[in-house]
Each structure stands twice: as C-alpha cells, then as structure tokens.
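The complex appears here minus one protein chain, its other protein chains still in place.
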Amino acid sequence: MTRPPVAVAGWGLAAVAAAVAPLVATERQVYLLMSVLVLAVFATSFNVLLGYTGLVSFAHGAYYGVGAYTVALGALHLGLPPMAGVALAPFVTAVVAYVTGLIALRATRLYFALLTLALGQLIFLVTFQWRSLTRGDDGIHGVILPPALSAPVPRYYALLALAAIALVILGLVMRSPFGATLGAIRENRERTGFLGIKVKRYELAAFTLGGAFAGYAGAMYVLVDRQAFPLLMHWTTSAQPIFVTLIGGLSNFAGPAVGAVVFGLLRDYIIRNIEYWQAVLGLVLLLIILFLPGGIVEGVQRLARLVAGRGGGPAAPPVADTDREPAPAGRRTP
Amino acid sequence: MTTQAFVLQLLTGLSRAAILFIVAAGLSLVFGALRVVNVAHGSFFMVGAFVGVTVIEAVEGPAGFVLAVAAAVVVVAVLATLVETLALRRLYTSEHLLQLLATFACVLIFSDLVQFLWGERPRSVRQPRLVSGSINLGGVIFPRYSLFLIAVAVVLAVALWALMTRTRLGRDIRAAVSDPEMLGLVGANVPLLFTVVFALGGALAAVGGVLAAPQSTARLGMDIDIIIESFAVVIIGGLGSLVGTAVGALLVGLTFSFGILFVPQAALAIVFVVMVAVLMWRPYGLFGVVER
Partner (left out) sequence: MTPLLEVSDVRKRFGGLKAVDGVDLRVEAGELRAVIGPNGAGKSTLFNLVTGHFRPDTGTVTFDGADITGQPTYRIARAGIGRAFQITSIFPGLEVGENVRLGIVARRGESARPFGRAKGMHAAEVREILDAVGLLAVERARGGNLSHGDQRALELAISLALEPKLLLLDEPTAGMAPAETARTMALVRRIAEERRLTVLFCEHDMEVVFGTAHRVLVMHQGRALVDGTPDEVRADPEVRRVYLGSDE
C-alpha cells in the first residue's frame, strides 16, 4: 500500500524548501528556521506520548532541559565537544525519563498528567537551586561550537541533518507494530490489556522514547542559542509542544512538524509586531481548539477531499450492512 | 525553637493554607462537577487581586476592603461566565485535554489583559487596619491578619459545606459529581448549573486573590504560582472532595512554612515530593473521587 499522495507531496515539498531556505533567507531568518527545526523535533517527540499513546505529560519541557544541560554541562565541566553532547543527550535523558516515568505511570490519565507536572517542576527546581553544578538562575552561556558550525548556514544544515535523523527514526518506530500498539492503547486502553498486552510497559517505553528525543531536541537547541538555563525545564515550556502539536494535528505523524513551522513563524511575527502577543497567541489557540481541533493537517486533508470531490467531512464509511443504526457515542454528556 | 518562633511558623503555614483552601476549593468544585481542570483558575485569582487592590486604593477603611471583595467577585464571576459559555461549553463532549488547553489559552489572554490594564509593576496594599498588627496572648504574639485569614477560611469552609449539603444547588452539584448522566433526569438545568458552578469557582479564586494581596502583593506571575500550589493541594487531597481540599491545603501550607525553616530553597520541592509520595500511595489523592 502506498502512502497517500498528499503526504508524499508534503514531505517532498518540505524537504526541498528546507534545503534551499538558507539561500534566500536573511541571517535572522536562518536562526528562526533553526529554532523551528528544534521545535519540530521537540513536538514530534511529544506526539509519541500524546497523539500515539494518549499520554498527556507536562514534564516534557524538563526532558528538553535535561538534554540541553547535558550538552552545556558536558562542555562546561568536562570539556565535552557539543556534538558529542548531542549524541549523549538522548541517552542521559532516556534514563531520567525512564525513572520519572516509573513514578508517574503509577497513576492514570488526569492524575498522571498532574504528577508529570510535579515531577517536571521538581527537576526544574533542582536545576534552579543546584548552583554549584548548573549555575542556577544564571544559566550557562557561551557554549563554544566547533569552527565548522560557527557560521549560521552550515549550522543550519547540521541541524537540518540532525532533525532529519530524529524524524526518520521516530517515523519508522511509529509505523512499526510497536507504534500500532501505542495507537491501540490510546484508542482503548482497557481493550488493549485484554489483548494480552502489558499496557504499562508500553506506556513506559513510549514515555522514555519521547523523553529521549525531547532531550535530543534540547541538545539541538544549545547548538542554536549556545546556552542553557533553568526556564527550559519549566512546565510552561512543556506547553509549547502541546500547542504546536494541536495546531498541526496530533493524529498524524507530520502534524507536529507542520505545527512547528506554523507556530514558529507565526509566533515570531506576532512577537515582533504586537505588544500583547500572549493574548493574540491565546486567542489563536482558542479558536483552533474550538473550531479546528484536528489541527491544520486534518484541515488540509479535509480540503483535499473536498477538492477531490469526496465531501468535506471526516472520511465517510462505505455501506456495510442493512442495519444502519448509528453507533452509540462513547463520550460523556453534560 | 522558641514558642514564639513556632507560633509564627505555624500561623504562617495556616494562613497560607487558608488562602490555598479558598482557592483550591474552587478548583476542586469545578473539577468535581464539570470534570474540567481549569488552569485559568490562577488567572481568576490574579484578576481578583488586582481588582481588589484597585478598589482598596480608591475607597478608604473597612468599607473599601469589603467593597474590594465584592467587586472582585463580580468581575471574576462575569469573566468566568464568559469563558464557560463561549468556550468551555462547546468542549464538554471533547477530550479532557482540549478543555485543559482551552483554559490554558485563557491564561495567556488574561495575563496580557491584566498587564494591559494594570501595567507591569506589582501593586502592594496595606492590610486593613481592623485586622492588621498583632495581638498578645500570654506573652506570645499572634499576627492579626493571619488569624483573620484562618477565620475567613473556616467560615467559608462551613458555608461551602452548608451549600453542598443543605441547598438545592448543593444537591445538584453533588449529583453532578457522582453521576452526571442522572443529572438531566432529576430535573436540573444542566447548562445553567455548569455556568453557576464555574462562576462560583472563579468567585472563590477571586476572594482568595483579594485576601492574598495585602500579604504578597498583586503581581504578574501570581497566576502561575498559585495554580501550581493549588494543583498540589487538590492532587494530594483528591479532586472533587472538600474535605480533601482542606486536608491538602493544610498539608501543603504547613509543609511549605516549616520546610522553609529547614531547607529554605527547596520548600516547594518538598511539597512536590509529598505530592508524589501521596499519589504513589493513593493514586486518586487522599479523598479523591475515582475518575470515570
């Protein structure tokens, strides 16, 4: 079975655009694109939890921070070259994510989410207070990059390569039976257990995998801004990938990446031009939540279907059976 | 530790607990009845504080304080009603996450709204003269405002308990908490109920904000701070339970104030450790309503 043409065209277009962008963009814009790449990886890693497994975690920012600090602290205390730090970051973060995941997954759903909030904040506070190690509130600045990466354009391409690697790995894993099982857990956790699957183990694995790549994204971030500071770990940082994924659409692998591009560019424009950008951002998000909860990707898919003449609503079911009674909805009613 | 020092720490903890209880009670109420986690609850707290400060600055004396509370309650109740009818109402049949994110979007909007209306600098206000200063009981000094806060919290707790057990509204709320499907069937006007509960929750946050302002100033960022601590309270105590909120508030308030004595920089961290510990032992909080 071949992938739907929209997806292939989309990725192809994105790859081409990404490759030629620095040639036409200003230096400031190249930096912007770099941070979009970081955000795309961050959000995609988060979607492993949210879109694929149905886990809402507010600790993801903390893992992002752990990855960033791995690079920064490695450079600061051990003289570790930043690229080595980037390679190391996902593994360090995986350990942190695994341990915190063990704790957080003792609870389910809402309490799990709130527990991740607490754990993430704990990590933030530890980083904040442990001045001797992390320089606390001051953060770590001026991380030195190898000379080959000091200019923005080569750095951009390095980050593009790093992003591509991350997205390919995550994409392959999510397509695999493991990814399908995660999807089952999201769709119907209880039933998945009745299939003989140890759901908690898979959730922990997803949590660790997503966390590891959040760390990877954090490490990428250090390459862009050459600094690390405690606020990276705050739960409000965790809110970013949530919004980005929502904007792009969480039921699709490309969703978070699309959201990252839109959000990154939009936010940059809004921040630079509007004083009360938070309110505008909030309003935009609210509108998306209310009127386009499937995100942009679903919006595009619907549009594509409209254009192809197959109706603009969600995919219509083929006629199956003479019994046309609609299926009972599973959601609660107020 | 001297008796005096102990009493001061105790009262600090209890008054912190008092504010937390008032605020968290609103959060817990909204969750119990609507099954919505309202992150903008902290924003209601902040708006209440700023409105309160503005009124107190304008009107002198105890009347000013009372008026401040009333004004804060009205303003926030209106805002809450707007949020509920315009946004949340459409999301009741959607995933919990979307509701939570919608409220988070409101946090962003309200944060800038406050900044727009009141600017960036914190606003401080004096404690109302009637309850400022301290009283001396048997050689030990008790700050009046702390006692006042504790008293208000107790009164509100009793009032809420009475509301829940003796009034029709309370009966409907309890029905909503335990069995929402039945609610429409027992003749309750469900949409109106939800709006009322949400506004009530906001009102509680607003009261907390006005009460907190003399102690900790009205400033940007207080929405985020209070929401984290309120979450800790309701998680520990259990969402949807008033008793749980009270217990949780006491635990958090006292842990924080005594924690500061021993490990000044990590007091909040200790609170989180307690929270994690409680959840591992009781996954739904100490008195929590089991999630459906």
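Order as written gives the chain letters A and B; numbering starts at 1 within each chain.
Here, a residue touches a chain if its C-beta (ideal position, glycine included) is under 8 Å from a C-beta of that chain, and two chains touch if they have at least 3 such contacts.
Every value quoted in this text rests on a predicted model; they were computed, and no experiment measured them.
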- The chain left out here touches which displayed chains? A
- Just name the one of A:Ala84, A:Leu172 or A:Leu287 that touches the chain not displayed here. A:Leu172
- Query: Looking at A:Ser35, A:Thr70, A:Gln121 or A:Thr181, which makes contact with the chain not pictured?
  - Reply: A:Thr181
- Could you tell me which of A:Val99, A:Ile144, A:Ile165 or A:Leu195 touches the chain that is not displayed? A:Leu195
- Item | Those residues of subunit A which, in the complete complex, touch the missing chain | 1, 172-173, 175-181, 183-184, 186-188, 190-199, 202, 205, 251, 314-318, 320-321, 323-328, 330
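As a working rule, only the chains that are shown with their structure count from here on.
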- Note on the structure: Given the complex, residues on subunit A that touch subunit B span 50, 56, 103, 106-111, 114-115, 117-119, 121-122, 125-126, 129, 235-236, 239, 242-243, 246, 276-279, 281-283, 285-286, 289-290, 293, 329, 331-334
- Note on the structure: Interface with subunit A, subunit B side, in the complex: residues 34-35, 37, 87, 90-94, 96-98, 100-102, 104-109, 111-113, 115-116, 180-181, 184, 190-191, 194, 224, 228, 231-232, 235, 239, 265-266, 268-269, 272-273, 275-276, 279-280, 283-285, 288, 291-292
